[in-house]
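See below for the structure under consideration.
For this view, one protein chain was removed and the others were kept in their places.
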Amino acid sequence: MANTPRFYDEMFGTGDGPRAPYRDYDAWFSGEEVNNLRRKSMQAEALFRLTGITFNVYGMGEETERLIPFDIVPRIITAKEWSTLERGIDQRVRAINSFLHDIYHRQEIIRAGRVPAEMIARNDAFLPQMIGVAPPGNIYTHIVGTDLVRTGENDFYVLEDNARTPSGVSYMLENRETMLHMFPELFSQVKVRRVSQYPRSLRRSLAACQPPACSDYPTVAVLTPGIHNSAYYEHAFLADQMGVELVEGADLRVVDGRVAMRTTRGYTPIDVLYRRVDDDFLDPMNFNADSMLGVPGILDVYRAGGITIANAPGTGIADDKAIYSYMPEIVEFYTGEKAILKNVPTYRCSEPEALKYVLDNLAELVVKEVHGSGGYGMLVGPAASKKEIAGFRAKLMAKPGNYIAQPTLSLSTVPILTKAGLAPRHVDLRPFALASPKGVEIIPGGLTRVALKKGSLVVNSSQGGGTKDTWVLED
Amino acid sequence: MLGKTAGGVFWLMRYMERTENMARMIDAGLRISLTRSSAAESEWTSILNANGLLAAYLDKHQEVEGAKVINFLLRDRANPSSVMSAVEAARTNARLVRTALTREVWEAVNECWMELCALLDRPAKAQDLPAILQIIRQRSAYVRGSLAGTMVRNDVYDFARIGTFFERADNAARVLDVKYYILLPSIMHVGSASDNVQWETILRATSSARAYQTLHEGEYDPRMIAQFLILDKRLPRSLAFCYRKISDNLDYVAKDYGDRRPCHGLVEQICHRFETMTIDKIFEYGLHEFVTEFLADSQALGRQIEQDYRFYE
Partner (left out) sequence: MQLKISHTTSYHYDAPVPYALQQLRLRPKSRPDQIVRSWEVKIDGGQRQVSFEDEHANTVELISFDPGVSEITVHCAGEVHVTDTAGVIGKHTGFVPLWLFERSTSLTAIGPQVRSLVAGFDKPAEPLDQLHALSAHVLEMVPYSTDQTSSELSAEQVLSARHGVCQDHAHVFIAAARWLGFPARYVSGYLMMNDRVDQDASHAWAEAYVAGLGWVGFDISNAMSPDARYVRVATGLDYLGAAPISGMRYGKGAENMLVKLQVEQQ
């Protein structure tokens, strides 16, 4: 082991020249001036600013708009690798939808003893109001963003199943647009599968889940919390690209048994609402009464079959970090097949033995809050100071059930362009899957997030991560 | 189209127009203060007045002083009518209705905002002012141009146009309201240099000086200036012109939707007044009264449009 690099590099593999999928790119790259490329990269940034692809950051009093840094070196995936990922994600998305239907109906998986009842019973993500509700086509999670990491030539792991309201797809699309704009010649040398069909696929997939009350071609709309939301750009982008209205709670009302939007001509019913508002804020009459973002009564209309909400309320029970550890069982239970994609081994700190192991090995592990997101509230053992570890130990011992732990993964690296040329940085990958009664469609590509700081394993944009264009090669 | 969107494009274009008008007013004030420093203070005072900002200004500053007024009108975010506040509000509305705009229009607005953020990051130096004011006017024209060049001619476009002309007429009327006394026959001193300058300011502030020169062969005559700004349908900033446009655009919406709403009656009444009025009748009636009533009618129309097309719940 002494001479092999600690991390798998997707471009250079073990070090003897570029790996096959990167060869054409490498040939092109060698012919380019680094300074010239860096200038282009700055142009890309200006383009992003102009387009308004920003996210809002809070804190320090004032709200500011920031860019997610974009790196111009693509992340390349072969057709063969993709085909495995595709099958694996498809299987997982089908299993998650079956799991959600089951968990809100007979709970066969609990009866069968494959998932303990406490995992659901003590979980805030389980929404009793969804019990017995069968959404159109039995699709609960219409849009899934599966977070994957790679540790070796053939080793992909699922890190998280984002089944609530995964974001980032606008970056997948805009990153590609930017690359096409800057390096058109590259795309004639390397055959990359396109991703631009996503908005149309999304609309088609949403329309296929029309509610019983819809008798005509379904009216789709995107619900946003508003311009101050960090992902507002994406909401507007998707509505615009799909050619549908972008609405806020204040635009909507219950009219004639439907949820309708206020137009200049009166109220028009919505059939399918792609909502980017969290469950808790979706309906002040049924959930958080203080919410100003939601639509009072929308859940009632939903339960009466008057509207499709995508993703359905209560899908959080499937992407919870504690449930995650049962995903191999869940996949097997509903599909009858072994899970194609591996889970990261997970220690549930609610279990005394696991807790003991975790406490003994804090410096080696990544500990995450069960309900946390965005890379907050987690401990990356190998990168943490003694003091941080001690502080975390106290938190962990106070509420072990709130945490899970995983071995620190040796995330693969892909080079980014720095002043000194190419330099490896850790990446993850979030492909996007669309589920409808017609099946699961996975867009060949995704959001590659990259930790821009040397050695850092945290790729979250809120923590200084950047993005890359993700290329899935044609056969 | 969402009611919110109609309101959003209406306000987007109102704020863009306001940005530009403010730049023109500052330009007019600047010119006077450069050429006639004795008149400067009263000019700045009336510019503040025309925008209903004198009280707000005096809350912050002891005296009316050119550089401070310019800063207040250009950069002060606490002043809701400053160029910076207006362009910020325009962009917020554009973000709100992003899906109703073409990429070109959105980018024109966003670029305008980005450039002004950078330009107005710190107080403008006197020598940079003319260039800055010119950029503001150009950026605003660029937004209007993208709108005209790329937007589908539907209700979104109609409401955008209504917003532009509504703000423009409002602005012209306010300038007239503050300056009406110098146009009155009673204090007419034909050929007096002081009044020439005052009249010129009015024309500059409404960006009509050049047009007036062309159409009236350079003779400054207060009656004709009033006639020009209120009734001349050739001037794209006259009240009559703006209201003709508002009326046309409301008619397009009515045609599109197949129904007329109360606002159509209101705009017809206002237009009818312009059709039947002559400048002599206006002076007989009282220029001040005429402008005051116009502002009230225009506000009522704004509220009616807002209600008829459900801008808000």
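Should a chain be cited, it is by its letter among A and B, assigned in written order, with residues numbered from 1 in that chain.
Rule of thumb we're sticking to: a residue touches a chain if its C-beta (ideal position, glycine included) is under 8 Å from a C-beta of that chain, and two chains touch if they have at least 3 such contacts.
Because the structure is predicted, anything quoted here is derived from the model rather than measured.
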Specify the residue from the set A:R94, A:R114 or A:R253 that touches the hidden chain.
A:R253
Check each of A:A112, A:A304 or A:A363 against the chain that is not shown and name the one that touches it.
A:A304
Where A:M42, A:A112, A:A289 or A:A390 are the choices, the one touching the absent chain is A:A289
Going by the contact rule already stated, which one of A:G15, A:G113, A:G132 or A:P352 would touch the omitted chain in the full complex?
A:G132
Which residues does chain A use to touch the chain missing from this display?
104-107, 110, 117, 120-121, 128-132, 253-257, 284-285, 289, 296-297, 300-301, 303-306
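Keep in mind that, in the parts below, only the chains that are shown with their structure count from here on.
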Determine the centre-to-centre distance between chain A and chain B, using the mean Cα coordinates as centres, and give it in whole Å.
47
Residue ranges of chain A touching chain B (in the complex, touch as defined)
49-52, 227, 232, 236, 239-240, 245-248, 250-251, 253, 261-266
Partner chain A, residues of chain B touching it in the complex
1-6, 92, 95-96, 98-99, 103, 106-107, 110-111, 114, 155, 253, 257, 309-310, 313
